[in-house]
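Excluded from the complex is one protein chain; the other protein chains are retained at their positions.
Moving on to chain A:
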Amino acid sequence: MSAGTFSPAPGRAPMRTIIGKQIRMELLLTARRGEAVVLAMGVPLLVLLGAGLFEVTNLPTDDRLGFVVPGVLALTVMSTAFTGQAITTGYERSYGVLKRLGASPLTRPGLLLAKTAAVLVQIVLQVLVLGAVGFAVGWRPHGDQLLPAIAVTVLAAAGYSGLALLLASVLKPETTTGAATLIYVLMLSVGGIMFAAPDLGTAGWFLLPLAAHAEALRDTLLYDTSVPFAIWLSLGTWAVVFLTAAARNFRWE
């Protein structure tokens, strides 16, 4: 061991580099969690091919893929931004990972930023893959309303993230896992993915954000119309309420 091996050498690595490294690590960790990848990609793919190509459910339209693919995209956003994120954050908090990384030069805001970015990267990749598979089997969406479709997706992802971080902060990790999975299954069954969502009027958009998001994607991509104001309002409310609650209650340990 050379002399000076131990001599302190302080300095500064640029914050952008540090956060970039953390984003890559978050993605690597996600890729290594087999069950997370299956939940994030396997279930949506199965629904897409099953309900999209075969007459297994009654749909309010003849364009099966036109109905199912937007729903599957919405489902994927939920499973990544909500279910996956709630479970990982819950366990990382209890293991002390968040506390330790927050104490390193990464800092706490840096860690949150990296996690958010990693979730967004995942969502973009998943939407591209599912969109491509859909296209390959015959899905032909309209492209004129693409911007509102993206905007409404960002809003939905923000609300899901807020709820995920909130659950992970106030519940034990095992309870978080249970609750997040239960909500996923519940939303999958009544969220208007494989068959039409229950007609609850406008209130339904506020109770079932997945149904609201799926409906908004169908309005834009299938029917080439604009997103109803009630859906903007519902997803906007979810985002503001749960992000605020998460910011107030988020715990690192």
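Please note the rule applied: contacts are C-beta pairs under 8 Å (C-beta built on N, C-alpha and C of every residue); 3 or more make two chains touch, one makes a residue touch a chain; residues count from 1.
Note that in this section contacts and distances are computed from a predicted model.
Peer 1: Looking at UniProt, which of "Na+/H+ antiporter subunit E", "Sarcosine oxidase subunit beta", "Teichoic acid D-alanyltransferase" or "ABC-2 type transport system ATP-binding protein" names the chain we cannot see?
Peer 2: "ABC-2 type transport system ATP-binding protein"
Peer 1: Among A:25, A:38 or A:150, which residue is in touch with the absent chain?
Peer 2: Among A:25, A:38 or A:150, only A:25 touches the chain that is not shown.
Peer 1: For the chain not shown, which residue from A:57, A:107 or A:181 touches it across the whole complex?
Peer 2: From the options A:57, A:107 or A:181, the contact with the absent chain belongs to A:107.
Peer 1: State which residues belonging to chain A touch the missing partner chain.
Peer 2: So the residues of chain A touching the unseen chain are 1, 4-13, 15, 17-18, 21, 25, 29, 32-33, 91, 95-97, 99-107, 110, 253.
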